[in-house]
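Shown here: the complex without one of its protein chains, the others still in place.
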Amino acid sequence: MPKLHKSVGKTAVEKPDQPVLRAIKGGKAAGAKTSPARATGKPAPLKPPAADDAPIVALNLEPAKLSPAMTAYFKKCQDRLGFIPNVLLAYAFDMAKLEAFVAMYNDLMLGDSGVSKVEREMIAVAVSSQNRCYYCLAAHGAAVRHYSGNPLLGEHLVMNYRVARLNKRHRAMLDFAVKLTASPWTIEEGDRERLRRAGFTDRDIWDISAVAGFFNMSNRVASATDMRPNVDYHKQAR
Amino acid sequence: MPKLHKSVGKTAVEKPDQPVLRAIKGGKAAGAKTSPARATGKPAPLKPPAADDAPIVALNLEPAKLSPAMTAYFKKCQDRLGFIPNVLLAYAFDMAKLEAFVAMYNDLMLGDSGVSKVEREMIAVAVSSQNRCYYCLAAHGAAVRHYSGNPLLGEHLVMNYRVARLNKRHRAMLDFAVKLTASPWTIEEGDRERLRRAGFTDRDIWDISAVAGFFNMSNRVASATDMRPNVDYHKQAR
Amino acid sequence: MPKLHKSVGKTAVEKPDQPVLRAIKGGKAAGAKTSPARATGKPAPLKPPAADDAPIVALNLEPAKLSPAMTAYFKKCQDRLGFIPNVLLAYAFDMAKLEAFVAMYNDLMLGDSGVSKVEREMIAVAVSSQNRCYYCLAAHGAAVRHYSGNPLLGEHLVMNYRVARLNKRHRAMLDFAVKLTASPWTIEEGDRERLRRAGFTDRDIWDISAVAGFFNMSNRVASATDMRPNVDYHKQAR
Amino acid sequence: MPKLHKSVGKTAVEKPDQPVLRAIKGGKAAGAKTSPARATGKPAPLKPPAADDAPIVALNLEPAKLSPAMTAYFKKCQDRLGFIPNVLLAYAFDMAKLEAFVAMYNDLMLGDSGVSKVEREMIAVAVSSQNRCYYCLAAHGAAVRHYSGNPLLGEHLVMNYRVARLNKRHRAMLDFAVKLTASPWTIEEGDRERLRRAGFTDRDIWDISAVAGFFNMSNRVASATDMRPNVDYHKQAR
Amino acid sequence: MPKLHKSVGKTAVEKPDQPVLRAIKGGKAAGAKTSPARATGKPAPLKPPAADDAPIVALNLEPAKLSPAMTAYFKKCQDRLGFIPNVLLAYAFDMAKLEAFVAMYNDLMLGDSGVSKVEREMIAVAVSSQNRCYYCLAAHGAAVRHYSGNPLLGEHLVMNYRVARLNKRHRAMLDFAVKLTASPWTIEEGDRERLRRAGFTDRDIWDISAVAGFFNMSNRVASATDMRPNVDYHKQAR
Partner (left out) sequence: MPKLHKSVGKTAVEKPDQPVLRAIKGGKAAGAKTSPARATGKPAPLKPPAADDAPIVALNLEPAKLSPAMTAYFKKCQDRLGFIPNVLLAYAFDMAKLEAFVAMYNDLMLGDSGVSKVEREMIAVAVSSQNRCYYCLAAHGAAVRHYSGNPLLGEHLVMNYRVARLNKRHRAMLDFAVKLTASPWTIEEGDRERLRRAGFTDRDIWDISAVAGFFNMSNRVASATDMRPNVDYHKQAR
C-alpha cells in the first residue's frame, strides 16, 4: 500500500484513497514526528535539519478525495520515485486542478518531441534559476543531474547556465528560454531564427516555448504558496 | 456548420472536421483573400488595415484533425463568440496539447472560486500588461470591458492598473499578481497576509496565484510564437 | 459659445472667458452631474462607468483667467475636436505655463519636419507605453488610430510596439525613441547612425529626439498629477 | 559686441546677428583654433584637454538667423554669464524651437514658485544624475554649487543625492523627483501625500513635477544629440 | 608530499615547491589525464562528466614560484581539505596578489568577529547567489552545508535566501548583504538601524559589510576569469 503523503500517520494509512494534506502554517502535519522514515537511520546532526517540506505549502487547503485516476497515478509515483512529488500533493485539494496540471505536465515533459526529455529538464532548471524558484530548482535540478549523467550540469543550470560548457544547440535553446522568461515582450523573429539555425524545427520551437512557459507558471504558483520540494531531491544523483 | 478557422477557404469548409491551420510566415493562408467575412461589409480605409492575425503564429505547424471533444468545443465557441479564439487554433496542431490547455483554462477561468470571473479577467490583463503581451491584452482586455460593464477599466488595466480607482480588495489582488509576475522570488508570507487582510481566503490565494501563473505561461507562449489575437476583440465592448 | 470645460456649471457658462478648473481631489467638479452631455444619450450600464476624468488632476489648483490667445485656442479645440483636451485644462491654472506648453507642443507635433505627423504620434505612443502613462496612451493612441487609418496600429503601439509589422524606417525610429526613453545614457553615435541608415536626416534625428523627450516630460507631469484623459478619446477611431 | 558662439571666427564676428553654429562631427568649427580665448592664458598640460564642447552636438544642423528677441537674450546671457549656454546654441538652428525652449525654461526655473530657485536646480541635478546626463549634470551641478553656497552639495547631487545631508523637505522633494524619473508609472496619491506632509502645497507639487519632467526631456535631447556643456561650467563655484 | 595542483604531471611532482598552473583555454593541463586521482575509483557514467575545473581559469597565466609562506599555506590546505582551493591556484601566478588575497580572506572569514563563521559563510552564499557566481556558490555553499549541519540551508541560500526559515538576526543580516550587493547606493542609516535592532553592534555592521563587499569582489574576479570550483565541493556535506 503506497504512502500517499509523507506526513501521514496511521489514520491516513488506514484510508489510502483519502490522503490528508495538512498544510498547517508553521508546523508539521500530525503524525510526522513519529513517521518511521524520519525517526530512524539518520545520525542526529548538531542542528537537526528542519523538516523543510512540512507544510508543503503556506496555505491551509483541505485535501480532496483522490480520483481513481489520481490514486493510480500517485501509486505509480510512489513505486517509481519512492515518494509523491510535493507539487502533486499541493494540487490535491481539487481533483480538476490536479488532473489538469498532471495532463499538461506529462504531455509537455514526457510526450513526443524533437526536444529530448533531458533538454526539457534543462529548460525547466534554467527558467527556474532566472525566477529563483526553490521548488523547481530542487526537483528539476535533480532531474538534470539524473538524466544527463552529469551532476555538474545540474549545478551549472541552477547557479548560472552560462558557465555550463554547452554545445551550440543547447546554448541557443537556453538563451531563448531565459530571454523568454526575463523579457518575453522582446522576443521576435530573430530569436526564432537563432533557434532554427541551431537545428530546431518550428515544432521544436513551440515545445521549447511551451516548456519555458509552463515553468514560468509553476515557478509562480510555487513561489506564491511557498511550496517546498521533497527533501529526497536534494541528495539525488550527486 | 461552424467555420473552424478564419482563414479557411472552400476546401476546408468541405472538410469541416479537418481544418487547415496554415501559419505561413509573412503571408496569409490560402483562401483568406476570398474569405467572405473579409471581402464584404467594410469600407476601404485609406491604408487598409493589415490582416493582423494571419498567420496566427509565426511558426509553420500543420493543424491536426480535431478530436470530437474539440470539434464540439470549437462549435460552441463559434456559436457563442462568433469566432474561434486564435489561441485555440494555434494549439490545434496537437490534440493532447489543445485539450490540456482547454482543460486548465476552463477550470481556472470559469470554475468555482471565491475570486469572481471578472476578477480573474482583471488578473489576466494586469499580468499581461506587465509582460506586454499583445494577444492576451487584446483578448482579455475585451473580456474586462465586457464583464465589468466599465470599458475604461479595461483600458486602465491594459495601460497601468495603478490608475484604476480600485477598491481595497481589487488593488491588493492586482498588486499581488503583478509582484508575482515581476519578481516571484520576492513573494513571502507578508504578501499572502495582505491578501488575507483584504478578505481573501487561502483558497482564493491559490486561485489568484494560479491565474497569475497561467497568464505568465500564456503570455510567453504567445510572445514566443508571435500569436495574434482575433481582430474581433479590438472593437468589443468599447 | 464653446464649452471650455467639461465640468462647467452655470457660473462658468456665464463667464465663458473665465473657465473654472476645479480639480477637487476625490470628487467631481460642481455641476458635472447635471452636465447634459453626461445625463443623456447613454444607456445605463450595470455598473455605471466612473466619471474617469473628473477631477482632471489630483491637485487642487485654481484655474486662471484665460488669456485672449488661449481663449481663442480653446475655442479652436472645441470646434475641431468637440472638447478641450484635459491636459490644456490642467495647465490652465497659469497662463505662462499653458502658453509655453502649447507653443512647444504645437511646434513639435504640428510644425514642419521630415518626420510626419503620424510618425510623431507613433513616437508619442511608444514612449508613453514604455512609461505606462495613462493620459498620453489614451490621447495619442487615439491619434495614431485616427491618423494612420489603421486602428490596430494604435493598439500595437500601446501594448508593445514590437508586435507592429513596421517598415524599417518606423522600426528604427521607435527603437531609438524607446531606447532613449528607457536608458538615455546609453545612446551613442551608433544609434544615430542606425537612424541615418534608415533614411533620417540629422534634422529628423533632432525631431525624433525632441518628440521622444517631450513625451518623457509629459508622461511624468501626467503621472505625477494623476492626469485623466478625456473619456472621448477611448472610442475614437476604433 | 557679444560673442554669440564660442566657435565663431571672423566671418561670424562681422555678422553678429547671424551666428554660425557649426556642429561638425569630430572636429572643431573653423576659426576655433585661433580664438583668443583659447589661444592664451592657459599653461599647456601634458595632454591638452580635448576641446570637449566642439562640436556642441553630434548633428549637423545649420544655425538659423537669430530673431531679435533671441539676439537680445543671447546678449544678456553673454553679459551675465560670460558665455552662451551651449543648449541655446544647439537649439538655435530653428527660432520657433529655441523660443519655445527658452520660454518654458525661464518660466519653470526662474518664475514665481513656492519651490525656490536653488531647490529647482537641485531637482535638475538629481534627475540628471538618475539619467546620467553629462550636459545637465555639468551645467546644473555648477548652478547648485553656486546658488547653494555649498560646493559639496553639487557633488552630492551629481553622484548620489542620498549622501547629501538634506532636511526633510529637500529629501522628500528629491525622492519624489527621482522616483518620478525612474518609474513614473508607480507614482500615486501616497507620493503626493508625502510631499504635502513635507510642507509642499499642491501648486508646489505641480512645480516639482514640471521641473522633474522638464529635465527628463532635456536629458534625453542632450543624450540623443551628444550635447556638450560649455567647459566654463566645470570650474565654476568649486 | 602534498599535491599542490590538481593538474600537475611528473615535472611538477618532481619540483613540489614550484607548481605549474596551466590554465590552457579549452583543454586540460598536461598530465591531467593520467592523474591517478582521476583515472581510478569512479564508475564511468554514460556521459563522462566534463573535467569541469580544468583549466581553472580562462586566462593563460604562468604560475609563479610559491613563496615559503604560501608553500606552507598550500600544504595546510591540502592536509585539512584534501585539496587546494582553485581560487588559490588561480591567484598563484603572482605571490603579491596571492598573499594579499589570503591575508584579507583569512582575516575576514576566520578572524574574530561578533558575526560567526557560519554567518559569514551565509553572507558569502547569499551575495554570490545575487551575483550568480558559480565558483563562490559551489565553494561556499558547501561551507554552509558543512558548518551549519543543515545541508538544506546551503541549498536555500544558493537558490533564494528568502525561502530559508531564518531567525530575525539572520534575515536582517542577509537582507542587508543582498541589498548592499544589488543597489549599494540605496543603503542608508535606516538599513544600519535595522541591523542594530536585530542585535548587531557597529563593529558587526562593519564585518557584515566587509564580507559582503569581499564577495562582490571575488564574484567578479571569478566571473571575469571563468574560475571553476574544485569538483570536490559539489558532493561535500550533502
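Just a few scattered comments:
Labels A, B, C, D and E are assigned to the chains in the order they are written; within every chain, residues are numbered from 1.
Here is the rule we go by: contacts are C-beta pairs under 8 Å (C-beta built on N, C-alpha and C of every residue); 3 or more make two chains touch, one makes a residue touch a chain.
If you're wondering where the values come from, they're calculated on a predicted model, not measured in any experiment.
Though it is not drawn, the left-out chain touches A, C, D, E in the full complex. Touching the chain that is not shown, out of E:N86, E:N150, E:S209 or E:Q236: E:S209 (per the contact rule at the top).
Only one residue from D:I56, D:M70 or D:V158 touches the chain missing from this view: D:V158. Touching the chain that is not shown, out of E:C77, E:I187 or E:A237: E:I187 (per the contact rule at the top). For subunit A, the residues touching the chain absent from view are 160, 162. Panel shows subunit E; residues 58-61, 93, 96-97, 99-101, 103-104, 107, 111, 131-133, 176, 180-181, 184-185, 187-189, 192, 202-203, 205-206, 208-210, 212-214, 216-221, 223-226 of it touch the chain omitted from the view. Listed here are the subunit C residues that touch the chain not shown: 185-186, 188.
Everything below uses one rule, namely that only the chains that are shown with their structure count from here on.
In this assembly, D is the chain whose CA centroid lies farthest from the centroid of subunit A.
Among all residues of subunit C, those that touch two or more other chains are 132-133, 160, 226.
Chain pairs recorded as touching, per the definition above, are A-B, A-C, A-E, B-C, B-D, B-E, C-D, D-E.
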